[in-house]
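A protein chain is absent from this complex, but the other protein chains hold their places.
Residue numbering begins at 1 within each chain, and the chains themselves are lettered A and B in the order written.
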Amino acid sequence: MNLDWSIVWEYRWAFLFGVMNTVLLAVVTMLVAIPGGIVIMLMRNSPVRALRGIATVYVETFRATPLILLVYWIFYVMPRFGVHLPPFLTGVVALSLIVSAYNSETFRAGVNSIRKGQSDAGLALGMSKWQLQVKVILPQALRRVLPAFSNTWVSLFKDTSLVSVIAVSELSYVSLQARAESFRIFEILTAMAAIYWCLGYPQAKLVDWLNRKYEVKE
Amino acid sequence: MSRMDHQRNAIGKPPIVTYNNVEKCYGDFTALNGVTAEVNRGEVVCLIGPSGSGKSTLLRCTNALEQINGGEIIFDGAPLPKGENNVRLVRRRMGMVFQSFELFPHMTAIENINCAPVTVLGMPKREAEELSYSLLKKVGLVEKAHSYPSMLSGGQQQRIAIARALAMGPEVMLFDEPTSALDPETVGEVLSVMSDLAGEGMTMIVVTHEMSFARRVSDWIMVFDKGRVIEEGRPDNIFKHPTEGRTKEFLRHVGVEV
Partner (left out) sequence: MEFDFSPIFENWRYLRDGLLITISLSVLSIIAASILGGAIGLARVYGPRWLAGVLAFYVDSARSIPALVVLIWMYFAFPLMVGISLPPFWAAFIALSAYIAAYISEIVRGGVLSIRSGQTRAAKALGMSQNQTILKIILPQAVVRILPQYGNMLSITVKNSAICSVIAVPDYLQNSGIVAAQTYRPLEIYTVALIVYIAMILPLTRSTDWLYSRLSHLGRS
């Protein structure tokens, strides 16, 4: 097997473009999925039964849906309903739907894990419901949420690769294109894996560190 | 039932807290079954009695952490208000200390203390810090000002919690079993802070199982059983000559010779 790694350097701008789109996809999705997750969490904790029901069905459904199938579904089925989304947006919608479901579960666990005594203590000091949330509950919930949230982020970062099936020019797609153009299959695919590794490995380590730092101790 | 009023520290002023036939239920369980009692200004009142007899519930109803189902609670001449905002105005005037401390774990000791004055009363930060230091001095923990609660012992946490409640300048302090969650060796430091506070004339309502503290520090004892005050009186009378059979039984159970 004779290898020619210079091909990887020739495609450096394509790879860089792919990396930028991968990062952009993940960031835009998370910017949608954080408020999305908060809304769904509030619905699940709401006193209105119908809202609780809708939110529960939403979360259960999207936790059980393979992302790749959801991508296909939005890409091929939505146009039948007159909704034509460009591939990038299709990817953001599919990813956001699923990540919002995961985020809502993470946030809910965080908020529910704060003992009732803490809100009693805040109320006894004369705090309003709003002050209580901002000063006492949310800062603690955020710490509890950080490890699980960072896990979701890393999963999201990796899952952006699945959007390549509808030709969004993120790292996987541009790599597969480069492979087809250059016929240097081994070099290009190995470079793709290596680039993902370089991006993902520090993130995985950061997650471990956050898990150790904010591990719930009681 | 109630002993004659002239035996009590009657100083001619109206009581600061009055309970009129207070009732509280949780589902089928009746936690308070018609409690009628008074707490005067400057008095230390200890609530004693078996677990589940309603002492803590009465305390939690006093600052409206729980809503009562019947009767009324009068604070400083007016019934406890309804509605979030009015309730908050009353809560500012009462300090509460919890069995499990409930310090805010994400704030240092001093931040725990000045948090409420700054956010609730809108006190300038600098003034709140000065106040916090004077309170830390009072509870003997100035050197722990910048420690987080997880670095403090139970007794130290509870002393910070007392300082936190005092920072609001309360007219009455509510103590809900403040030493029950403590290691035996740290109980003393908390009780001594409470004794000092009583000595300064602070009005205190204390739910406690520390009988020697109740006997030594309190002006008035209320004995609870099954959601009622079955007997009340001066500590000497209650501990030496209890009249109710259930009181005698309870005191014997906690090791007090009657």
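One rule holds for everything that comes next: contacts are C-beta pairs under 8 Å (C-beta built on N, C-alpha and C of every residue); 3 or more make two chains touch, one makes a residue touch a chain.
Computed from a prediction, not measured in an experiment: that's the story for all the values here.
A.B. asks: Check the whole complex and report which displayed chains the hidden chain contacts.
C.D. replies: A
A.B. asks: Check each of A:Leu69, A:Leu89 or A:Ala167 against the chain that is not shown and name the one that touches it.
C.D. replies: The one listed residue touching the chain not shown is A:Leu69.
A.B. asks: Which is it among A:Ile114, A:Leu138, A:Leu189 or A:Leu210 that touches the chain not included here?
C.D. replies: Answer from the full complex: A:Leu189 touches the omitted chain.
A.B. asks: By the contact criterion defined above, which parts of subunit A meet the unshown chain? Give residue numbers in ascending order.
C.D. replies: 1, 60-61, 63-70, 72-73, 76-77, 80-81, 154, 158-162, 164-165, 172, 176, 179, 185-186, 189-190, 192-193, 196-197, 199-201, 203-205
Note that only the chains that are shown with their structure count from here on.
A.B. asks: Find the geometric centre of each of subunit A and subunit B from their Cα atoms only, then give the gap between the two centres in Å, rounded to an integer.
C.D. replies: Comparing mean C-alpha positions, subunit B is 48 Å from subunit A.
A.B. asks: For a test of understanding, state which residues of subunit A touch subunit B in their complex under the given definition.
C.D. replies: Residues 115, 117-118, 120-129, 131, 135-136, 139-140, 143, 217 of subunit A touch subunit B in their complex.
A.B. asks: Could you please specify the touching residues of subunit B with respect to subunit A in the complex?
C.D. replies: Residues of subunit B touching subunit A: 60, 63, 65, 84-85, 88-89, 91-92, 94-96, 98, 100, 102-106, 115-116, 119-120, 150, 164-165, 168, 174.
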